[in-house]
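What follows is a structure written as C-alpha cells; I'll ask about it next.
With one protein chain removed, the remaining protein chains of the complex are shown where they sit.
Letters A and B name the chains as they come in the text, with residue numbers starting at 1 for each one.
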Amino acid sequence: MTSESRVTYMPATAQTSTSSLSSNVKYIEEALFNTNDLKQRTLRGPNTSGTLLYLESLVDPMLIERNIIIPFKHQEHKELDELFTTLEYEQQTDLSKGVDGLIQGSCVYFQEGKPEFYILAAPAKYDRSITEPENEGIIRGPHNGFIESLTVNLHLIRKAINASDLIVKYYTLGSTAPRRVALIYLHSLAQPETVQKVESRLESISIDSVISTGFLQENMEDNPYSIFPQHLNSERPDHVSSYLLTGKIAILLEGDPTALIVPASFFAFYQTPDDYNNRWMIASFVRIIRLISFITAFQLPAIYIATVSFHSNVLPLQLFFTVQGSLTRVPFPPLVEAMLLELIFELLREAGLRLPSRVGQTIGIVGGLVIGDAIVKAGLVSYTMIIVVALTAISSFLIPSNEMSSSMRILRFPLMIMASMFGFIGISFGLTIMFIHLCKLESFGKPYFSPLAPLKFKKLKDTFVRFPIWNLWKKPDSPGKGN
Amino acid sequence: MTQKEKMISRDQLFLFIIQAQIGVGVLSLPYKLNNSAKGGGGLSVLIAGMTTQMIIILMWAIMKKFPGLNLYTICLKLFGKFIGRIFIIAYTGYFVLLGANIMLSAVELLHRWLLQSTPRWVSLALFSIMTLYLAREKLTVLARFYTLATFLFIPLILLISYGLTQAHMEYMFPLMEKGIVNIIKGARETTISMYGFELMLIIYPFSQGTDKQKLLSISLANLFVTLFYVFVVATCLTVFNSEQLKYIPEPVIYLVKSLNFYIVDRADILFLPIWAITLVCSIVSYCYGAAIGMSILFGKKEHKPFSPLVKVLTFSIALAPMTPAAVHKLDKISEYTAYLFLAGLPLIIYIFSLFMSKKTGDPA
Partner (left out) sequence: MTRRISKMLIVLLLSACLTGCWDREYLKDLHLAYTAGFDLTEDGMIKETTELIIPPESEQSTTKNEVHSSVGFTPRSASDNLRTKVRGNIRFNKNGFVIIGKPLAQKGISPIMDVNFRDPSNPTSTVRLIITDTNSSDLFEPKMVGELKLGEFINDKIKSLEQMSVFFPAETVDTVFRAMMDPGQDFAVPFLSKEGDNIIAKGVALFHDEYYSGMLDYEKSVMLVLLKGKKGNNARITKRVDTETGQKDRGTITINVGRKRIKRKFDVKVNDKGEVEVDLKLNLQAVVEEYTGGRKLDEPEIKKINQDLSEMLTKDAETVLHEIQKANSDVLGVGRKLIAYHNKEWKTMNWSEDYRKVRFRPQVEVNIVDTGILQ
C-alpha cells in the first residue's frame, strides 16, 4: 500500500485501534461483516501473545507458516519488528488500514494489550501460466502473453525493455472495489504533455469499480461519441513494448491481461507485430492487402447497393446481365436484401462467438451451407449479394484489431442507407463525413488520422507499406510539431 | 474545448489555397473559353494565372503590413469601428454569397448529370451538412481534411488525362484565331474560376513561416492551379472540336463520360462523386471565412457558433433561384461582386494603409 502515488477512492474513516485485543478483533470482524472466510489464530510466545487475522481466500498458508508462525514460535526475545520475515510489513494504529490490508491479502496481527498492530503481506498467487494470447497469435516472434496479474505483466514488460528510464506509476481506482492501475512509459521518449494528459485523465476518473480495461478506456477517451476506438489494446508484451519504444504510453490494470496503449492513431489498428517479423516486401504486401480490406470492409455493400439501384450504367455489358440475372427473382430492394443478409451474418457471428468451438463449427455449417444456400434457393437474396456480404465479412476480419473491425462493421450500415438514398453521391457524402470526423479526432492531443492528416510523408513509409527497417526513421514519434 | 488556433504548416497553406481555388468553374471552363478564345484558351488561362498572381501580391503586401492580423482586424484597425464593421459585413456577405454560389453550381451540376429527379433542397441539405460539419472546426482540422482531399486529384487528373488518348492536336489550332482581345476576354472569365485565393486574407496570420515563405506557398498553389487549368482546358480543346464544344457546357464530364475501363463503363459516374468531395473544400473555405468574419463582428472568440448561421444563409441563398435564368443571374452577381472584392476593395485597403502609415509615420 505504500507505493501508490495517490489514492483516489475514499477509505473508511480512520479508526484508531485500542489496547484491547478483543475490541480490535471485533472491530475488524464487524468491518468485514463477519465474513466466514475471515479466520483468526491466537499466537502465544514467551513474551507476547496476540491474534493473527487473515482472509483465508486471499492468503498463502505457506507464507504465513514460514514467515509468521515459525519465527514467532522460535523467537528468542526479539522485538516484534524484527521477528516477522514477510516482504511487506507495516506497523499501524489505524484499524481501517488493517481492513484494507486484509482485503488485499495481508494478515493482521494484534498484540495483547498494545494498540499497535502489524500488517503482514502474505498474498496468495493463483496465476495462470504465461501463454500466448489466443486472439493475437503471431507466426514468428515471442510467444508469451499477459496474464491477470499486474506484477507479472510489468515483469514481462521490464524483461522486454531493459531500460532505466522505463517508468511505472501506480494509481488506485474505484471506491467500492479499488484496483491498481499502472501507467508505463519511457521517460526519454514519451512526450511530457501526453503523459500529463493521461495522468490527469486517470486521476479524474471517479467510478465505483473498475471491472476491466474497457471501463478505463471509456472514461479516458477524447471523444466518447466517436465510433472509432481511441485506445489500442494488446495482450502481447512484445507488442506493448514495441509501442513503448516509440514513445507511447501503456496502461495496465490489475487482474486484466489487456494493456491499453495511448495515444493511438488510426493506422496503428491496422498493424500487427508480424509486419516487422516478416521481410519487408511481404510485410508491405500484407499491409496493402489490409488497406484494400479497409475499403471493402465497409464500402463494398454500399457500392453494390448504389450500383444496382442507381448506377447500373457503370457495369460493363456482360457483368450487367450476370448481376441482373441473379437479381430478377429477388422480391426485396437491394437495401433490404443487404440488411437481411448482414443481419444473418451478424447473428451467426455473435452466436459463434459465445459457443464452445465444437458447437461453433455447427453454427458455421448451419450458417454457411444451410442458410446461405437455402436463402438463395428460396429467392430471398441473390447470389451476388451473398458474395458481396461474404467478401465484406472476410475483409472485416482482416483488420487485426477486434475493436476497429467492429467499428468498421457498424460503419457500413449508415453508408448502405446513404447509398440506397443517393447512390454514389450518398457514399461520397458518408465518406466525407467519416473522413472529416477522422481528421478532427484526436487521441490524447495527437491527431488520430496521422500520418495522413496531417500529412507526414516520412511516416508513410511505415503506414501503407513497410519499408525496410534500416530505411525507417530513427525515432518514429520523436517530439515535434504535430497539428 | 479551447479554440486556440494552432498554426497550419506551409504545405497545408499551399494545399488550402489549391483546394479553395479549384471548384466547379473548371468543369465548364473549356466551354466558356471556347466561346471567347477558342484555341487560345490555354493562353487565356495563363494570362488569368498571371493576373491572379498580381492580386495575390497585392493582398500579400497588405497582409505583410499588418503582421498577426487578418482581413477583418485590419479593416477595424484601418477604418475604425464603424466603417471597419461595414467592411467586415461586406466581406462576410461576399463569402456567404460565393459559398452559396459554389454550392448551387455544384448541386446544379449533380442534378444535370446524376440526380435528375432529386429535389434540389435535398442535395443542398446534403452539401450543407457535409460542409457545416467541417466548417465548424479549427483551421488545422480544415487543413488536415484538405490534405486528404488532395489525394483525390490523382484519380481526377488520371481520368482526365486518359481523355488525351482521343486528343487531336489540330483542334486547338490556330491558337490565335480569335485574336488577342478575345483571349484576354477569356482570361477575365477564367479569373472567375480561380477565385478562392482571397481566403489567404483570412488564413495568412494562422500559418507558419516568414512572409516570403508564405508568399511562395501561395504563389506555388496559384501556379499549380493555373497549370491544372491549362491542362484541363488543353485536353478538352483537343478532344472536342470547337463546333462541338459550343453545345457541351461541361466538357470535362462529357469527356470522362466516354471513358470505359474493364470493370467500369461510365467513368463520369465515378468522377462526379469524387469531384463533389473536392467541392466541399471550396465551399467550406468560404463558410469558414464568413464565420470568422461574424465572430469578429460580434467580438466573439470562436467562430463555431456562427458556422450554422452561415450555413443556413448559404442554404437559403442557394435555394432561392428556381429557374436556370435565376441561377445564371446569381452566377453573374457573384462574378461582379468577385471583381469588387478580389481587386477593388483590396486595392482601396492597400492605398489606405499606405496613406495611414505615412500620416502616422509608423510603418506598422
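Criterion: contacts are C-beta pairs under 8 Å (C-beta built on N, C-alpha and C of every residue); 3 or more make two chains touch, one makes a residue touch a chain.
Note that the structure is predicted; figures quoted are calculated from it, not measured.
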Full-complex touch with the removed chain, picking from A:Ala121, A:Leu252, A:Val308 or A:Val389, is A:Val308
Quick one: say which of B:Lys32, B:Lys65 or B:Arg136 touches the chain that got left out. B:Arg136
Which residue, A:Tyr89, A:Tyr383 or A:Phe397, contacts the hidden chain when the whole complex is considered? A:Tyr383
What does the interface between chain A and the hidden chain look like in terms of residue numbers? 307-310, 312-313, 317, 320-321, 323-330, 333-334, 383, 417, 420-423
Name, in rising order, the residues on chain B that touch the hidden chain in the full complex. 112-119, 122, 125, 128-129, 132, 136, 166, 168, 170-174, 177, 240-241, 243-244, 247, 257-260, 265-266, 268, 304-305, 307-308
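In this section, only the chains that are shown with their structure count from here on.
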Distance between chain centroids, defined by C-alpha means - chain A, chain B (Å): 46
Which residues of chain B touch chain A in their complex? 6-9, 11-12, 110, 114-115, 118, 123, 126, 129-130, 133-134, 137-138, 140-141, 143-145, 147-148, 260, 262-266, 269-270, 272-274, 276-277, 280
Residues of chain A that touch chain B when the two form their complex: 311, 313-317, 319, 422-429, 431-433, 435-437, 439-440, 447, 449, 452-455, 481, 483
